[in-house]
Structure formats: C-alpha cells, structure tokens
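The other protein chains are all here in position, but one chain of the complex has been omitted.
After this line comes chain A, so read on.
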Amino acid sequence: MKTLNIIERIEGEAKLVCTWKENKISDAQIQFLNFRGFEYILNNKPALDALIYTPRICGICGQAHLKATAEALENIYKSINEPLYITDKAKLLREIGLNIEIIDSHIKWFYIFIMPDIAKLSKEQKYLKYEALKGESWRKGTYAASESIKALAVFAGQWPHTSYMIPGGVMSDPTLFDIITMQNYMDQTLHFLEKELIGTDIEKYFSFDSELDLDTLNATLSDFKNLCFENDLHILGKSYNSHITLSDTSLFESGRIEVKNRLLVDLSLIDEKDINTFKINEQKKENEYTWAKTALYNNKPYETGPLSRALISNRKLIKNIHKTYGDSVFTRVMARMDELINLVFITKKLIKQIDLSQESYIPAKIDLKDIESATSISTVEAARGSLLHKVTIENAIIKDYDVITPSVWNLGPGIGDKFGIAQKAIIGADSIEKAHIILRSFDVCSVCTTH
C-alpha cells in the first residue's frame, strides 16, 4: 500500500510518500516541490551582491548564509595568499549574531513545530498547553524567541534578512549601551530556559549526565521525555548513525563519526548529486521526484545538525543518552535542546569578550576586481547543521555559486539502494503521525533544501 501525506508547519511544504508492508513503512520518499533557483540567479552578479542575495535563501537561517558568503569571499583573498585581517571584535559579532539566530530557531522549532505534534500523541489534559496557537507553552515559546532575536537586531539592524557582515569585518559599530542591551536580552532568554524548558538553574543542568536526571524536574523537557518514552520515540527514528560537522566554533568541533571512530574532514570529498532531482527547463524523468539534491561525503550519506555536533564535540549528557538510545528521535531532539542551552551560556560569555576599542572593519589592500579568477569554499554551522558555500569569481563577477545546505545532507533523496538520512530514519515507523515526527526531528526547512 502507498500513502501520500503533506507535511506542513515546516518552512514551506513537503510531501511524504510512504510504502507500507505489514503495517510498517518499508519505503519513504520525501518530496520538495518548490524551487527558486538561487544558484542561477547569482551567476554573473557582482560578488558583493551575494551578501544581499544569499540571506534570502531562508527566512530563518539568513545569518548563516550571510556569514558563509562573507567568509567565502574572504577565502578568495586567502586563496591568492593575501589574507584579510579580521579583528576579534568583528569575528565575535559574527559568531554572536549566528548563535542568536540558532537560539531563536531552536526555541521556535521546539515550541511551535515539534512539541505540538508530540503532545498530540497523548490524550492527557496536561499536555494541552503545547497545542499550536492556543496553548500557553506555545505562546510563551513564541514570545521568548521574538525577545531573544532582538539581541541580534540591536547590532544587525533587523531580523530576518540582515546584511551587516562584509568581507573584512562588519558594518556595525555597537556601543557599550548596545552590549548591555544584548546581555539583558540573553539574560531573559536564559531565564526562560531555566523556568520553562529545564525547570532548574543552568548550573544544575550542566551537572546532569543522564536522561534520568530530567525526571527530578517538572518542566517542558521532562514532559517531552515522558511523551517520547510513552510513544517509543526513544527507539524510533534511527538512521545510519554517521555524523559530520564541517566547521569549528566556540562550541563545536569539526569532524565526522563513523562507527564510534572520530575522523577528520576533507572538504574535497564532498559531492552533490542530482540523480533523483528535477532539472531546470527539462521534462522530468521517471526517477526524478524532488527539487532537493543529495550531499555525500566520500560517496556516503552523513547526518548533520545538533546531534552530530554534540557527539563530535563530546558533550556529556547527549553522549550518554546516545550510548543508550542511539540516533533516535528522543536523542536528536534532546541534542538540539542541549545545544540551545549551551549556546545561550556561551553567547553570554562571548558578548563579554567584545573589545569595543577594536576596529569593526579593515579594508582589503586588493580590490576584488583585480583578482582575475579564484575559487573558494566556506563552511558555517547553521541551526540545522553544516552549511557550505563554494564560489568562483572572475574580476569580482560571480561565475559559479554552489550552496549545500544542512537539509540537503539530511533530507535529500537516497540514491539507488542507499537511502537518504531522513528516509532511512522513517522506514520502520508504524504510524503516519510518528513518521511525521521522525521527519520533523531533523528540523525540516523546505526552502533551504531546494533553494
């Protein structure tokens, strides 16, 4: 039997086509049917224009795209042995900006997108507070997200779609007042996490080393855990358990994990395939069913995102949960929430480190126009995982721009008998509601997937 379901309440829409055998899903196709064509649009545009274009790939992770573009263009200078000098202040403002965007995204995703679905699996009255639009927790989560993002707007001008970064630094020059305002917003966010999400103060949370510790608390995370265990979400949603993270930050380390071994990443082994992908201006072929491409490392599929990042950078609580429950929905969602808590903590520290006396921007000695031809790559950790931009320019004009988003790694179609990451995770589920939740556990963004 085949069924077709629409997945909404992601960014955009996806179709999930499942094949059922003996009441279990035996094959799953994830289809993304909306396409805009950024890589075609960027062609032959002035290189700096990309700073305005690429953030618009996504209404949620525009900061990540902005940073990727700014750093890809900076790497052009590196590639000709004339590296730009970026001050610590500019670097900090970029990382803080990106962190705040991820914080906002994680809060929203948890309270708006996944918790309402998980709560719906139970008939118990007490979970009504997670209901979309009406539930008290839904509203508190929305409010907390919109307050936290103001910390970014303070020095980035607006959100979504800010473009305050530029090769050589940032355009903004925050004052001490701005820094204090940012701290205040982060304090509020931390307060929300302690009160609503965790149910205790952050120091105590950092002492946790097992999911059993959550049972001592009465807050969203313990509700989440109970709902997961009541509905087998700690068993469901397992994929290949191979993980990749492409870049380093204050919180994350790059690397990959395959069968427990931690290994280095070589960016040249990344390949994007479009065997099952529609082509522009061509009649679609039998096997083509989505606008998403497939990202592979050394010809193998890898998961990217908060779970991969937690495992590669060895964060204790998630590492321990993973030991017992593998890459299940429960582990994956817990990893995203653990990342949220860690990010708020670390971002507060980073804001303190800003030295306002440093320059925001130092101009390049060489004009991009005078660089005949060069290619460069940048990688950035976005909310949903590793983002890669690859650009080729000739005299400051873009000749080729390739974007591989995290959701291409996780949600792209499988090739031949090799399933894609989310595809494999869904296979084996015994109800469509659970299949939805498994798919959602990857934080689906249809506009990023297809761009």
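By definition in this document, a residue touches a chain if its C-beta (ideal position, glycine included) is under 8 Å from a C-beta of that chain, and two chains touch if they have at least 3 such contacts; residues count from 1.
Going forward, contacts and distances are computed from a predicted model.
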| item | value |
| --- | --- |
| Omitted chain (choose from "Nitrogenase molybdenum-iron protein subunit beta", "Glycine cleavage system H protein", "Hydrogenase" or "ABC transporter permease") - UniProt protein name | "Hydrogenase" |
| Full-complex contact with the absent chain, from A:D173, A:E272 or A:D430 | A:D173 |
| Of A:E11, A:E381 or A:D443, the residue in touch with the unshown chain | A:E11 |
| Contact residue for the chain not shown (choose from A:T347, A:S360 or A:S376) | A:S360 |
| Touching the absent chain when the full complex is considered, from A:K284, A:K323 or A:K349 | A:K284 |
| Touching residues (missing chain, whole complex) on chain A | 4-13, 15, 33-38, 40-41, 43, 45-46, 48-49, 51-53, 56-60, 62, 108, 112, 116-117, 131-134, 138-139, 142-143, 145-146, 149-150, 153-164, 166, 168-169, 171-174, 278, 280-281, 284, 359-363, 432, 436, 447 |
